[in-house]
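All protein chains but one are shown at their positions in the complex.
The chains carry the letters A, B and C, assigned in the order they are written, with residues numbered from 1 in each.
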Amino acid sequence: MAESAGVSCPLPSEQDNVEQAKGNPALDSSTFTPPVPLASPSITIEFCDRCRWLHRATWVSTELFLTFPPPALKAITIIPLNSEETGGRFRVWLNLEDSPPQLMWDRKIEGGFPELKGLKQRIRDHVQPGKSLGHSDKKSE
Amino acid sequence: MAESAGVSCPLPSEQDNVEQAKGNPALDSSTFTPPVPLASPSITIEFCDRCRWLHRATWVSTELFLTFPPPALKAITIIPLNSEETGGRFRVWLNLEDSPPQLMWDRKIEGGFPELKGLKQRIRDHVQPGKSLGHSDKKSE
Amino acid sequence: MAESAGVSCPLPSEQDNVEQAKGNPALDSSTFTPPVPLASPSITIEFCDRCRWLHRATWVSTELFLTFPPPALKAITIIPLNSEETGGRFRVWLNLEDSPPQLMWDRKIEGGFPELKGLKQRIRDHVQPGKSLGHSDKKSE
Partner (left out) sequence: MAESAGVSCPLPSEQDNVEQAKGNPALDSSTFTPPVPLASPSITIEFCDRCRWLHRATWVSTELFLTFPPPALKAITIIPLNSEETGGRFRVWLNLEDSPPQLMWDRKIEGGFPELKGLKQRIRDHVQPGKSLGHSDKKSE
């Protein structure tokens, strides 16, 4: 999973002259399409920034991407919050097409942070119901 | 910036009885509002997952949040891509209200990855034009 | 905590000519002193690489550095293990001068991974006994 030198993914300067020519759409930003606002399936993590949970949220994001590589998960959005009424929040949402976002974890309801195994099981049950996460894994009933 | 024990952000179980009573909206997920799909200002990072740039993208995300804490940046979305036509992509978009996403960095156009200083300057010029990033910083003209 | 542009930490090329002159010890690697092998206080994290706990170990390392900036902690070493007999290991050691390394956490003894708060309290009790980690913090008796 380390950075590769990019066999199939060269920079234009490393490619042949044709691609470097003017009019190369790879180098013309007016041809670029911005990503869609809310890909499906995707995850949104909200957290209380006053509690300094950025690195925890980022770590959870890393682990989810490694367990559910695209297209199982197409995007993860991290949202730091710093108002009074969002104090102590740590919520994980799953966004699926044709339905409103579904809550996968709320720190106040659950009484703490997600252990990764449990969070992954909940997400797996929605996005890859057949996938095994390991020997101690169980599907939700 | 380490995790705090959360002075202002207790778990309900650590709070008074009133809050723990039934009907506490903090514990009733039907009262929760999902986050908006595309907050403004926010950042979207697209990258080629075949090139294994997840950790680079995550690191850039961490640095941008630390330089532009909310509400300067309200969200960062990371999008791994693994098709042939997105090979070698590393793009950073800035999402601002009332305008289409603006391209802050494209690896092919720029000929490489962003040095953090330059990327932060471009974003700063849009979201916090008056903010200094340090002594060797210069605003774009 | 974001990267700074480095007011007090310029590159030699950004400094005056005297420093750039030949014989500048900042640019002569034969004058560099390698770091000491085992600084004190420092932390060592051993983990089972077969269990893929690199990112968990790295996250713990980040949080410990942010809670105990130098000189409270002078170094953190991460050691991935992949033999049969180290399967499932996640151990955190504290290295203090004039005593053998002290075990702060062992996943098998404790029955799971450290919650950050508890791990920080144990380390704090050794390296900064007077330091408060927040309102729900308690010193070990």
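Keep this in mind: a contact is a pair of C-beta atoms (placed from the backbone, for glycine too) under 8 Å apart; a residue touches a chain by one contact, two chains touch by 3 or more.
Model, not experiment: these values are computed from the prediction.
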Shown chains touched by the chain that is not drawn here: A, B, C
Given C:I76, C:L119 or C:L133, the one touching the chain that is not displayed: C:I76
Residue ranges of chain B at the interface with the undisplayed chain: 52, 55-56, 58-59, 62-63, 66, 112-113, 115
Contact set of chain C toward the excluded chain (per top definition): 1-4, 6, 8-13, 26-27, 29, 32, 34-35, 37-39, 44, 46, 48-56, 58, 61-62, 65-66, 69-71, 74-82, 84, 87-89, 91, 93, 100-101, 103, 106-109, 111-112
Contacts of chain A with the absent chain, listed as residue ranges: 1-7, 10, 14, 63-67, 116-117, 120, 133-137
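In this text, only the chains that are shown with their structure count from here on.
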Same vs different contact residues, chain A with chain B, by half of numbers used: same
For chain B paired with chain C, centre-to-centre distance based on mean C-alpha positions, whole Å: 26
Touching two or more other chains - residues of chain B: 1-4, 6, 10, 65-66
